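Let me begin by presenting the structure, written as structure tokens, before commenting on it.
Heads up, one of the protein chains got dropped from this complex, but the rest are sitting where they should.
Coming up: subunit A.
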Amino acid sequence: MASLARVRLLGRRLPLGARGVQTTADTTQLHQAPSDASEPFTLKLHEDSFQTYNCPKPDLEVQVTKSELLEMYQQMTTMRRMEMAADALYKAKMIRGFCHLAIGQEAVSVGMEHGIDKNDRVITGYRCHPFAVLRGGSIKGVIAELLGRKGGMSQGKGGSMHIFTPSFFGGNGIVGAQVPVGAGAAFAQQYKGEKNCTFAMYGDGASNQGQVFEAYNMAKLWNLPTIFVCENNKYGMGTPAERSSSNTAYFTRGDKIPGLQRSLRSQVNGMDIIAAKQAVAYARKWAVDDQNGPLVLEFVTYRYGGHSMSDPGTTYRTREEVQRMRSTQDPIRGLQRYLEEWGVATEQELKAIDKEAKATVDQAVAEAKESPEPPLEDLWKDVYFKGTEPQFLRGREREEGKRFY
């Protein structure tokens, strides 16, 4: 079984000279076939899976269990369904404002969730819906927030980019602003002696913001347990990475901060969820257990949709490219192929998981739609600490409370 898998995998050629996009979803090889659902078995990642910048290579042998793989599949499928539901709701004009969907990038969020601890902190930019759910939120909470309802995780006042959980610091609209905030959170963790770290995430576009480098410097200077994660989806809205960045090897931009990337002319393969999990676990060990300070991780991934719902996504790249990525290098299909080849699950079982995911999301959407809009009094709530608001904010002015008809 394993040898068959190897032959098939070696037979696949990576497209040479493909325009910069080199992610592949199925170059992980199996060592021993699994038998029991919770019995750990070993996978061996491709020897070129990681490339490093001033740090040792991570272990290529990864321990996983059958149930974990199925959970990964289920989570990725559910996240994709959720994003697609948001897409449909936006087009139906029920979601207003700006909505940035992570369709295609599920391997990063799910892989990260499996590599880190519940109490680690994650902070990212505006493409945050899967993180919000995986870090302790709920699908209903996210959808309700997008719809602007009271049942949303920010009571409908934030919207798509501003969803938080106790271990997830959002959801940030200003590009790059979340990176120094992540460094600060890491400082607090270190100061309080917590055995945790902070994952400060940003994209290839944001990597050129000045404050990112300011955060790098502070993290290295004070040896903070901050993992800087660059989610490189090759486009900063309408500008391809090569046209915005003089150095597109984002994992090397930490200067004195070591970095981890995936080779074969590409970076840590966000499309290969096992490699993603391993990279994140390695980074966590680096920062928390070995206390080596910050690390820069780079996941190369791809988004199928545009930058946001207002962007068709085809004015700066060809439809063929999107189609090609979608059909050959989709993370969910890649994992599905592994699961079927290794006998972890049959096609029927996976289809059942798909159906269940759709049902879960549909149910959550229905619940979210039931949620009422926030009351007008909430307009004034939470500007300041409750009870310390200045009088003129708290409705003592006539025009605030005035009803016209």
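Rule of thumb we're sticking to: a contact is a pair of C-beta atoms (placed from the backbone, for glycine too) under 8 Å apart; a residue touches a chain by one contact, two chains touch by 3 or more; residues count from 1.
Assume contacts and distances are computed from a predicted model.
Selecting from "DNA replication complex GINS protein PSF2", "3-methyl-2-oxobutanoate dehydrogenase (2-methylpropanoyl-transferring)", "Ciliary neurotrophic factor receptor" or "Probable cytosolic iron-sulfur protein assembly protein CIAO1 homolog", the unshown chain of this assembly corresponds to "3-methyl-2-oxobutanoate dehydrogenase (2-methylpropanoyl-transferring)" (UniProt protein name). Within the complete assembly, A:S244 is the residue of A:S244, A:N292, A:T328 or A:T360 that touches the hidden chain.
Only one residue from A:P58, A:P130 or A:G148 touches the chain missing from this view: A:G148.
Only one residue from A:P58, A:G104, A:G137 or A:G159 touches the chain missing from this view: A:G159.
Considering A:T77, A:Q105, A:N208 or A:T301, the position touching the chain not shown turns out to be A:N208 (whole complex).
Seen from subunit A, the chain kept out of the figure touches residues 84, 87-88, 90-91, 93, 96-98, 148-149, 156-162, 173-176, 205-206, 208-211, 236-239, 243-245, 308-310, 312, 315-316, 373-374, 376, 378-380, 383, 392-393, 399-400, 402, 404-405.
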